[in-house]
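Let's turn to chain A:
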Amino acid sequence: MNEATNEPLSAAPVSTSVPVLECRDLSISYFTRAGEIPAVVDFNLKVHAGEAVGIVGESGCGKSTVALAIMQYMGKNGRIMAGELKFMGRDMRAMGEAELQGLRGSKIAMVYQEPMASLNPAMRIKDQLMEVPLHHEKVGEKEAFERALAMLADVKLPDPRRIMEAFPHQISGGQQQRVVIAMALLSNPALLLLDEPTTALDVTVEAGIVDLIREIASRFNTGMIYISHNLGLIRETCDRITVMYSGEAVEDGTVGEVFNAMRHPYTQGLFRSIPLPGADKNARPLIPIRGQLPLPHQRPHGCNFGPRCDHFKPACDAGPIPMRQVPSQPDHRSRCIRFEQIDWNAPPAHADTGEPIPLGPRVLEVDGLKKYYEIANRSLLAMIRGTAVKTVKANEKLDFDAHEAETVAIVGESGCGKSTFAKVLMGLETATEGRAVLGNRDIAATPVQSRKPQVVGHLQMVFQNPFDTLNPSHTVGSQIARVIRKFDVEQDREKVKDRVMQLLDMVKLPRDFYLRRPRQLSGGQKQRVGIARAFAGNPRVVVADEPVSALDVSVQAAVTQLLMEIQRTNRTTLLFISHDLSLVRYLADKVIVMYLGHLVEQGTTDEVFAPPYHPYTEALLSAVPVADTSVEKRRIVLEGDIPSAVNPPPGCPFQTRCQRKIGRICETEYPPLRTFGEGHRILCHIAPEELEAMPPVFTTAEERAAE
Partner candidate 1 sequence: MAILILRRLVQMALIIVVASFLLFLIFDTDAFKKKTAIAELGGFGVSSLSEADYQKWLDEKGLNVPFYQRYGKWLGDVATGDLGRSYEKSTAVGPLLLDRLKNTGILAFWVFALMIPLSLVTGVLAGMREGSAQDRTLSFIAVFTTSIPEIATAILLTVIFALGLGWLPAKSAMIGGFNWRQLVLPVLTLVIYDFGYVARMTRASMAEVMTSQYIRTAVLKGLPFRHVIVKHALRNALIAPFTIIVLQLNWLLSGVVVVEVFFEYDGFGKLLLEAALFGDIYVVQACTLVAVVIAVLSQIISDVGYTILNPRIRFA
Partner candidate 2 sequence: GKSLVPAALAQEGAKKGGTLRVAMQVQKMDDPATYSWIQMSNQTRHVAEYLTLTDAENITHPLLAESWEPNDDLTEWTFKLRQGVKWHNGDDFVADHVKWNVERWLDPALGSSNAGLSTFSAMVEDSDDTKKMIDGAVEVVDPHTIVFKLSKPVLSVPEDLYNYPTMILHPSFKPPFSDNPVGTGAYTLAELQVGQVCKLKRATQTTDGKPFTYWGDEPYLDEIHYYHFDADNQLTAFASGDVDTIYEFSIEQLPLAEALPGQVLEVRTAQTLCCRMQVDKPPFDDLRVRQAIVKACDNAAMPALVFQGRGDIGENHHVAPVHPEYYQLPKLERDVEGAKKLLEEAGKAGLEVTIDIGNTDGPWHQAVAEIMRDQLKDAGIRLNINVMPASKYWEIWTQTPFGGTAWTHRPLGTQVLSLAYRTGGAWNESHYDNPKFNEALDKAEAEVDVEKRRELMQPVEKILQDDAVMVQPIWRPVFTIINDTVQDYVAHPTEVHQFNKVWLSA
């Protein structure tokens, strides 16, 4: 346990005063045509003034339901079935609609996941903001305006006057989220609920918002509930944490207690399935939690986590499991009847650590690859002016190579051209310039239809969205079989079927999935089928475009692990596209950092994650929330938004946001590609010595101790 890991948060005040919010044995159900869905059962929570409480859990475990229940806004079909809900000591369930209206938005405010969706598209920001004081405090227009303006400045929005007049769609996602937060803070609420406030944002933007939230907590003395599925974020923002699983709180306590001395197998499973900085795929592989989250109406008897638990004993499913206090930690409780018996420091039982595998010959060589999109502006005016065609420079001069059995990760913020590169490689788009040599064929300019089946088969792809990756109208088997036949691996009916079965085995799916339709599969299972399909043609290179970013952490681990395993055994080259740097660090051999279509840094994983950094890489790294309390991180918050690819800035592409900008040169000249060591290259004007002198972003406790 290390209290001093981060910037010190106000220590959890164990106060005797009335908590801002107290939920006691709260049970919430939804009523659907399938019957009652008990979404949340026996939920307890206390929030004190100035305290930030985090709620984590996988998708569907009831986090949002809790938040909405606190707002007393359950929709048509939701109902609080039992329990108490006290706001400042007063029972909210007994309040009338009028009283609730008085509380909502004034004493209790909420921020949601999708900032764009939660702002009214047809109203100016100022109107939406001013409503709050106008309604709750009955102030005049002018004062409301002033207060809104001041609050916008408080949430660090540039040019608040302009933003006041703007419509939501005219400002960026990060700004929108700040507006929503400003709206929530306008009436100085006693309790602020944040439901995944940053999930829809890029990491660099997320970092800014997280900073803001931390600041608010300390400045306004607001009680906060922060909902997230990201343990790292909770660690960075909260004092206390409640871990939810399948509608129940399974563990709660202070962040330090839970992160360092968890007392529930599920919490442990969560931690083991996320890559922590410093973790290595060979030494500390991710350990997925087996099985799946049960649906609310199909929960097992006794411990909900029982079927997935490594420590399961028959007693676990005997009856309902109560929350119990962890001895000697008055604030730490767990819903495990065996937490005293379990050895919490034992190494994971079946962590199959592996040897690093040697790389093979070069398989793919990308050389000066450019992809420009031309977007036609079809307005008459543009045609007359001759500006009918605008160019989107999605990829600018990519250079790298990949070897057999190597994992090359491509990282960068949204819109930096990662998917475009994948498309060019796959032949869905043709390169504007440059070469991409697979084996000994240049495929950069050959569309997929003109490629030979073998070539096509050698280059396959795993897609991001598990819900989209399979055609909902065909069975799993037929979709894999089609690939096998198409790539001419097998033609004979029986043999094709055999091969499909082998592939299902390979991705650890039961063989009877052959006849299933995608809608009968969970997200993780679909992604496995996607992997099976990608490997059906014995590919030499597999491009995985954010293959796990839409999955829950526990499933993420399983799918990532699986992908790695298959790649290793097949000695396939993997191009892993991601924005999740922890994951990249965990699994990649080589990392390519992209910004606005430019390759700004490349090198082996160790090289990229240690100084010298490209300033962008540095910022990206620092933005990654880390769930390891022993790791300390330098905070760098980037200003501004990512520029448009249609209108890139002159000189260095990163100059508009660079925290280490050195002067005019950055704005006028394209930076040189500096090489450090063998393959480590950085696109920057800053002198190599200076770059090398950068301190690392992460420091672990040992490293700090060593200093």
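One rule holds in what follows: contacts are C-beta pairs under 8 Å (C-beta built on N, C-alpha and C of every residue); 3 or more make two chains touch, one makes a residue touch a chain; residues count from 1.
Selection rule, in plain terms: all candidates are chains of the complex that A comes from, given by their letters.
All values derive from a computational prediction rather than experimental measurement.
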item: Selected partner (touches chain A in the complex), from 1 or 2; value: 1
item: Interfacial residue positions of chain A with respect to candidate 1 in the complex; value: 71, 73, 76, 100-106, 109-110, 112, 114, 117-123, 131-132, 135-136, 167, 169-170, 180, 183, 379-381
